[in-house]
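Quick one: structure below, then a few questions.
The complex appears here without one of its protein chains, the remainder shown in place.
The block that comes next holds subunit A.
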Amino acid sequence: MESRKTQLSVGIFVVLGFAALLFLGLRAASSSVSTGEETYQLYAKFDNIGGLKVRSPVKVGGVVVGRVTSITLDGEYYEPLVEFTINKDYDDFSETSSVSILTSGLLGEQYVGLQPGFIDDSMGMLEDGDYITDTKSAIVLEELIGQFLFSQGEG
């Protein structure tokens, strides 16, 4: 039966193709993002966001707890407003928490570092839609060099 053998090998070929797609989708691409995990939004205003991008990670002590979902200019002074989507598993940050924009490595991508604040009876917890007020902007290398040159000139 020649045609049965042909059908079998074509079947194996197509299955191989699906296996390759599955491998690429699950192993090579980020499959966990935008799945049905429960999340909540936080906002923060910065003076300067440097090279932060949408989908940059939000980390607490190096652990990814969420991602940047939008970056807009807000208010009459055009301050950059960054929206984070944080995993619902981590919803116990106090109002004194602070965020700063950090760089991974010397030349790496920029990410948001979230520093949990102290917890006190009088402190509320951050909830969906809250603003984090304590923010530190990105360090821009050109400004640093400029300050350095300026201080050299004075001395």
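One rule holds in what follows: a contact is a pair of C-beta atoms (placed from the backbone, for glycine too) under 8 Å apart; a residue touches a chain by one contact, two chains touch by 3 or more; residues count from 1.
Following the convention adopted for this analysis, contacts and distances are computed from a predicted model.
Missing chain, UniProt protein name, picked from "Intermembrane phospholipid transport system permease protein MlaE", "Ring-1,2-phenylacetyl-CoA epoxidase subunit PaaD", "Carbon-monoxide dehydrogenase medium subunit" or "Small ribosomal subunit protein bS6": "Intermembrane phospholipid transport system permease protein MlaE". Residues of subunit A that touch the chain left out of view are 3, 6-7, 9-10, 12-14, 16-17, 19-21, 23-25, 27-31, 57, 105, 107.
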